[in-house]
Structure formats: C-alpha cells, structure tokens
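Missing here is one protein chain; the remaining ones are kept as they sit in the complex.
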Amino acid sequence: MANNRHESLGLTDEQVLDMYKHMLLARKLDERMWLLNRAGKIPFVISCQGQEASQIGASFALDRTKDYTAPYYRDLGVVLAFGMTAKELMLSAFAKAEDPNSGGRQMPSHFGQKKNRILTQSSPVTTQVPHAVGIGLAAKMDKKDFVSFVTLGEGSSNQGDFHEGLNFAGVHKLPVITMVENNKYAISVPLDKQIASEHVSDRASSYGMPGITVDGNDPLAVYEAVKKARERALDGEGPSLIEAVAYRFTAHSSDDDDRQYREAAEVDEAKKNDAILTFAAYLKETGVMTDEAENDLIAEIDAIINEATDYAENAPYPEPESALGYVYEE
Amino acid sequence: MANNRHESLGLTDEQVLDMYKHMLLARKLDERMWLLNRAGKIPFVISCQGQEASQIGASFALDRTKDYTAPYYRDLGVVLAFGMTAKELMLSAFAKAEDPNSGGRQMPSHFGQKKNRILTQSSPVTTQVPHAVGIGLAAKMDKKDFVSFVTLGEGSSNQGDFHEGLNFAGVHKLPVITMVENNKYAISVPLDKQIASEHVSDRASSYGMPGITVDGNDPLAVYEAVKKARERALDGEGPSLIEAVAYRFTAHSSDDDDRQYREAAEVDEAKKNDAILTFAAYLKETGVMTDEAENDLIAEIDAIINEATDYAENAPYPEPESALGYVYEE
Amino acid sequence: MPVQSYIQAITAGLREEMLRDENVFVLGEDVGKKGGVFGATKGLYDEFGEYRMLDTPLAESAIAGVGIGAAMYGKRPVAEMQFADFIMPAVNQIISEAAKIRYRSNNDWNVPMTIRAPYGGGVHGALYHSQSVEAVFANQPGLKIVMPSTPYDAKGLLKASIRDNDPVLFFEHKRAYRLLKAEVPEDDYVLPIGKADTKREGSDVTVITYGLAVHFTLQAAEKLEEEGISTHVLDLRTVYPLDQKAIIKAAQKTGKVLLITEDNKEGSIIGEVSAIIAENCLFDLDAPVQRLAGPEVPAMPFSPTLEKYFMLNPDKVETAIRDLAEF
Partner (left out) sequence: MPVQSYIQAITAGLREEMLRDENVFVLGEDVGKKGGVFGATKGLYDEFGEYRMLDTPLAESAIAGVGIGAAMYGKRPVAEMQFADFIMPAVNQIISEAAKIRYRSNNDWNVPMTIRAPYGGGVHGALYHSQSVEAVFANQPGLKIVMPSTPYDAKGLLKASIRDNDPVLFFEHKRAYRLLKAEVPEDDYVLPIGKADTKREGSDVTVITYGLAVHFTLQAAEKLEEEGISTHVLDLRTVYPLDQKAIIKAAQKTGKVLLITEDNKEGSIIGEVSAIIAENCLFDLDAPVQRLAGPEVPAMPFSPTLEKYFMLNPDKVETAIRDLAEF
C-alpha cells in the first residue's frame, strides 16, 4: 500500500474521495462542453483541463461556507467546489435566462454567484485581484474570520493590478490568498516571454508576503499550501502568494488553434502528469477508492452532466427586452 | 588624510569636484526657487533637496553624451548633469516662453529636452518607466550602445506601470537602469504605508534583474552602483534596479505643510547626513577641495543663479494665442 | 444656517455619512493624517481612525479596485483620487468593472461606491492639475457622474452619492473649494441624483451648464440683467446620465440656448446636451445652439498668459450670452 499522504494533512478518506469527485466532475463537464461546442450547440468553451487538481486542492483548504473567492475563467473546479451546480454551469454555457452567473449576459466561464460568495468576473484579466483585496480589507475592518481567495493565470500576473493589489494586501496585512495557476502559456505566449524570474512566486517578497511554488498536479500539495496560507491569514499575519504549476491541456479556448505555437509532443508529455489519472491511482493505491467505486462515480457524474445538459438545452433564452434591465438599481 | 574612495572607482579629482559643483548648483538653485516662491514671484516649487547626491552620483556614471534619461520631478540634479542650464531651469520656474522644457506650458520640474535626451515628463507618476523601457527596446533593436536611465520615487513604485515596465525590460533583457529615489515619504505617507517589503530593491527579483539598495547620501556609492548597472546593460545582460535611500528635506512642494504629518526633529536628524556637507567634507579631507576653492565655487554658483534669475524674470511670457499651437504636427 | 465654503460642505457631508453608517469609509492618497491635499478630509482621521480614513499606497487602480471589492462585500467606500487627472490609471477598474458589475451579474452584485476627485482649472495647476475628465466616463451606462456647483449642492449630492447603490463619480471643482461660500443646512438633507436644477429663471437666453461655470454664468447673468437681458440658467448637476426632460424644458423656454463647459469643446458633455435639443426641440429654437468651451488643446497650460487664454471666466460667458440674445 502506498504512503498515505492525506491523513497526515488531516484529510479523511471521504474528503479526498470528494476532492476526486469534484476534479472528475470538472473534467467531464469541460469535456462535454467541448463536444457541445464542436456540435455547434454552444458557441464558446474555455477550459479547466489540466488545472483541476490545483483548483480543487485549493478550494478544499478553504472554508467554503464563509470564505470569498474571486475566480478566473478556468476555475470550473473552484466554483463547483464553492457550490455552483453542473446545471447552473450548463445554463451558462447555453447562455440561458436561468444562468445564475449572468442570466446569459456574459460568455460562459465568467463566473459569479453571490449566494456562494463567488465574486462576479469580467473578461479583462487581473481586475479581480484588487477586488479580492477589497474583500480582505472588509474582513479586517469588520474583524471577520473569513479569507479572500483569488486566482489568475501566470500571464495575467504581469498586469499592473497584480502589483497594486498584492502590495495593498501586503501593506495592510489582509487575509488574502492569491493563487497563480501557472499553465505555462498565455494563449500562445510561453512563460519565458511573460516573466523574467524563475517562478511567479518570486514576486511575493516584493509584497512582504510568503511565496511558494507547488506542483499544481498534486491536489494534496496545493491543499497543504492553501491551508497554511489560510491559517496565517486568520492569525492576522497577512496575505500569501501561491503558484500552482500545471499545464494547459487544451487550446486556449474553442476559438484557438494551439498547433500554431506549440508541439503536440509537448502536450502529450504534459498529459502524462494528468492529475485525474495520478490522483485516481493514488486513491486506489491507498485503498480509498475501489475500481467499482470509480465506475459508480463515473456513472453518477455522467448522469449529472446528462441531466444538466438536457435541462439547459431546453431552458429558455432571456427575453430580448430584458437586455435593458439592471443597469442601475431598479 | 582620509581614505580616497573615488580613485579606486576610476574618478579623477576634477570629476569628483565637478560632481560636487553640480550637487551644489542643484541645491542652491532649489533654495533660490523657494525664496522666489515665498516672495510671490514664482507659483510653485518641488525640490531636489536631500537627493542631490543620488542624482549626481548616478548621472556621472552614465554617458551623458548618448544615454537617455527619463527623470522625475525632483531630478534637478539629473537634468543639470545632462546639460540643462540654470537659466533654462529658471525660465521654466517663471513659466516663460523660452523655457525649453515646455515653453511655459507645464509646471516647473516637468523636465524634458530632446537635444539632451531628456524625455518629456508629465505629472501622473511612473508613466515614464515604460517610456524608458521603450528607449531601451529601441537601443536593442537598433543595436546601439546607449542605456536608458529612469528614476521615480518609492511611493510611485507602487503604480502598475512600475511592474509592467520592469517586467518588460526583464523579459527582453533591455539596457534600462531604474533608480528609485527613496526619500521615505510620498507626500504625507511614510514608507511603511507604501510598501510591505524592507527594500524597494527587493522587487528586482520579480523581474529577473539584480537589485541593490545604496546610501543615497553617498554620491560615490550611487556612482558605483549605476556604473556597474551600465556595464551590465551594455554587455547585453539586461536591466538593473537601484534603490537610493535618502530623505526629503523640504515639504513635498511649496503647496504642502509637512508639519501636518512629520516631526521637525526627524527632519533635523536626517539633515545631519546632508550630502552637501558630508561630500564637501570628504573632498576637503582627501585634499581635492580647499576652503578657498569652495568659496570660489559658491561665488561662481551664486553668480550663475543670479544671472539666470534676472534673465528669466525679465523674459517674456508666451503669447496667449500660442496656447493653440503644437497639438498636432504643424 | 451657517455659511460654509464648498470644501467645508464636502467635509461636513462626508462626516455626517460616516456617523450615520459605519460601513462608510474613505480611502485614498494622503486622506488620513494629512487630511487630504486640499483638506477635504481634515479632522476625520482623528475622529474615525485609520481604517475609516485610509491612506493607501500610491496606486489609483488599486484605490478603485479595492474599493469595488469592499463595496461588493457591502461596505460603502468613498475613494478619493487626489486630482481628477490622476483617475486615468483607474479607468479600467471604473469602466470595465464598477460600471458593469450590476449588469453583468444580472443584478446579483452591485457596487455602492463613490469616487471623489477635484477637477477643473484656474488654479495654476497646468496640464495635469486642471483637467475636466467627465467626458471620458460619460458614455458608460452603469456610472453616474455628479458635478455640484454650490456648497449646498455639494453636500446634498455627496450624501446622496454615498447612499446610492451604484457607483457615482463625484467631481468637485477645486477652484470652487474656497471661492464659493454659502449657507448650508446643518440638518440631514439629500439632493436627487439625475435631476438638473434651475439656478435662475429668465426669458431671453437659456444657459445650460454645470460646475464652476454655473457660478460664472450667474455672475454674468446679473450684469446682463442691467442691460435688460434676462438669462435662464439650468445647472445639470448630474452630467451623466443627463436629465433630458429638464434640458428640453429649459431649451424650449427661451428658444435660444447657450451650452457652457470648461472642458475643450469637441466630445465634451455639452455635445450630448446639444444633440438632445436637436432631437427634441428643433422647431422651438430661434437661433442655432451655441457652445462656449475651452480651446481644442490637450489641457490647460501653466503660464499665466496661457491659462487665462484657456480658462473660462464671467466675461467670456457674458459676451456669449449677449451675442446670442442679439441673434
């Protein structure tokens, strides 16, 4: 039997199985969306594939009943973990009126859901970083015991808002956890044309906060890093920067063709570390998941996704005139 | 006789005397401007006082016949070293038509003079950083052997443009030297409310460049740091970040009252390290400057400033209608 | 009623709202210990403490962005931009985020934030301490832009802005700060955002304007009254979205309309005002709609000769009204 790593992190077998379930649900939902896109049923997909372990590992280290999150467009895993349902996500993919993120107003993967404390997200990258810092500031002002968790891509970490936001959090020691999901590309531009340091986490010292680079394919490593950061934050020690290194398995989005700028071999190589495979193997090796349980899980997830898809596909579009509403308070 | 530090840096006695002359000219010009302001003759002053050593030390390490500089408003010393004259600076202080910086269009200390490769400066802080990087990019593209030297205050280093500019320079290994003149305050806000790290230079590692903190009251230390950075840049090794730590001796500007936010005792304490005094002492101890030479220098500088003031005071204002010109190419 | 300056009225409005609702807080550069570079927050740091009068790092995008985050949580931030000219680094946060958050989330999230900024010229501030920046934002549904012209309006509109559940840009004329003094009620009052205000009744010429130009216009109108020219003055108060009804009514009243802004003309607020009139009042007009504005140069220059040439003043307004009256 393999070395049991989750127990020493304080995670039960049920919890790690639940982590895996969320990872798999994210992956399968994402795959279904590509199918729907290629079938001409939904106009756009932007994927979490390759980053599920980072997203779920991090989310499970948070208190999903009170922490706030400002996710970015790849964070299907994060929003699932925070309580958004597959059905709600499909409603968004189909741009239907019932979509809780935006009522079909935004592209898919522009997440937001107040009841689950998921801040609404736009397309211009990195704007969410100062927002998350504002949430952290509110927590400090009101002496509340939650943290604010914000994610972004490594390319996006070059925007001024990253610098301004993290510096603000650092100066005021705010309970903010920033996780950069480094998937090696910003659309076509590779890491070494984006940043000049070795790690994005090297930037933490600029802001007087700890910075750590973890294997984004290892949900337990990410869990551990975020858990520590959360404890620090609640102890009033301020923010942390975590870089989760993974790889983008798909093209940037359904509008991109990644053969223009990277080799298929590189992608294939990266997929060998696919956490969906490696974490499943770990769960089996540690006796947490049997083959049978895995098959049940897959069936359960398929059913969820089928139901979500059917529901969303048949749901109504927003009324045209509803485009006029909610510009200001009504 | 005191330890001669300048020889080992390759500086002749004439050169260090010239450095002192520039420092003193900057200081005395600045002092005169305050007198003129308090007498109601010029509307605005923003000072270099306390930062002359950083500015002159740095400028003398550059090739002032070919390097470019993007100074900020306190850099009276830098622009004097790059060839702007006292008369030209007084014309700007009086907002007269002949002012080469802006023809009286901008406030004083908004430097710019193409013939001396001084980029034109605006008021919004830190915008000059990407400009200087653009100059460095042009140098690299055209394979030219000059460097681009840009300065800013420590408060201004929190703007997004600092991050974006330095990262760009780092990724493309451009010949750009950034010097942060850390004078401990951004108007009323002290250093520890501006940045969370110990040194601004800690930020260099974010951008894959060396960062160093030097005593900004020691022109030779600054000279040495900038000289090294320049050699690196010309060797194709890319940019450097230098933090010169000094103190702002005056209020932020003639519109500010610094008693609102800092103790007089703190200012007095800082003035003990005034480089105008300490560098003069060094020059005397090393036998470079006699008391007589010092007196001659003071008399010479007074004469320069008197002449500049008289000329500028009597020079004509721009014609009102000239406000309409030079919006676009004419 | 005590007499207060425009800036005192703003300080009073801020203070009352901070006392009324503990979620109201101020963030910006030098707003704390120093009390603001103009003194708008003077005394409030001592009264309310660091975290309700927060000196931020020098970074406007963060000031706006952190404010947005806190507002989404339920706070009521009042962000100060030290000068309106320095709002530019925050444009992305204001236009892409604050303006669109309610709409894009289908009413799930909202941003009850006020951004205060001193604008305007005539104070020897040169290009970057004199600008009128409202036109940059006056095409962005989701935003409201308020520009008060008197101490009374400043206080009542600031209080309304802070209580508004959507983002409000609140531009204060920095020359008005100490120039304008008037009676301001000590009790709690708010003025409606989105409504223009008739500042003077008249029958020959209608002037529609806002901000400090209202003051210049009232001065000019008084002089012209002696010549027998009667000027109607509509103060827009909220320059975005515009109060179309009030504009149409004011234009129809005299049939001769002069629009005034301190900004340069092309692309300024008053172009939209003119378009509203052209759409709605064509057959009520006795003369072409006139516009008085700054020249088409990037911003107000520094030298006194140049500043005077650029800056609006009561004489320029007087001449423009008289010309139109005589049309």
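Chains: A, B and C, in written order; residue numbering restarts at 1 for each.
One rule holds for everything that comes next: a residue touches a chain if its C-beta (ideal position, glycine included) is under 8 Å from a C-beta of that chain, and two chains touch if they have at least 3 such contacts.
In this text the structure is predicted, and so the values were computed from the model without any measurement.
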item: Contact residue for the chain not shown (choose from B:Pro108, B:Gly165 or B:Gly238); value: B:Gly165
item: Sole contact to the chain not displayed, among B:Ser122, B:Ser197, B:Gln260 or B:Thr278; value: B:Ser122
item: Touch with the omitted chain, as defined above, among B:Gly50, B:Gly77 or B:Gly112; value: B:Gly112
item: Interface with the undisplayed chain - residues on chain C; value: 61, 85, 88-89, 91-92, 95-96, 99-100, 103-104, 127-128, 135-136, 138-142, 240-242, 263-264, 266-272, 274-275, 277-280, 282-283, 285, 287-291, 296-299
item: Hidden partner chain, residues of chain B it touches; value: 68, 70, 99-103, 105-106, 110, 112-114, 119-120, 122, 124, 127, 129-138, 140-141, 148, 160-161, 163-165, 167-168, 171, 325-330
item: Touch list for chain A against the chain that is not drawn; value: 43-44, 95-97, 102-107, 110, 122-125, 155-156, 158-161, 186-189, 193-195, 255-256, 260-261, 317-324, 327
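The rule we apply is simple: only the chains that are shown with their structure count from here on.
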item: For chain A paired with chain B, centre-to-centre distance based on mean C-alpha positions, whole Å; value: 46
item: Geometric centre distance via CA averages, chain C-chain A, whole Å; value: 41
item: Rounded Å distance between chain B and chain C, as computed from the means of their C-alpha atoms; value: 37
item: Two or more partner chains touched - positions in chain B; value: 158-161, 193-195
item: Touching two or more other chains - residues of chain C; value: 57, 59, 61-62, 89
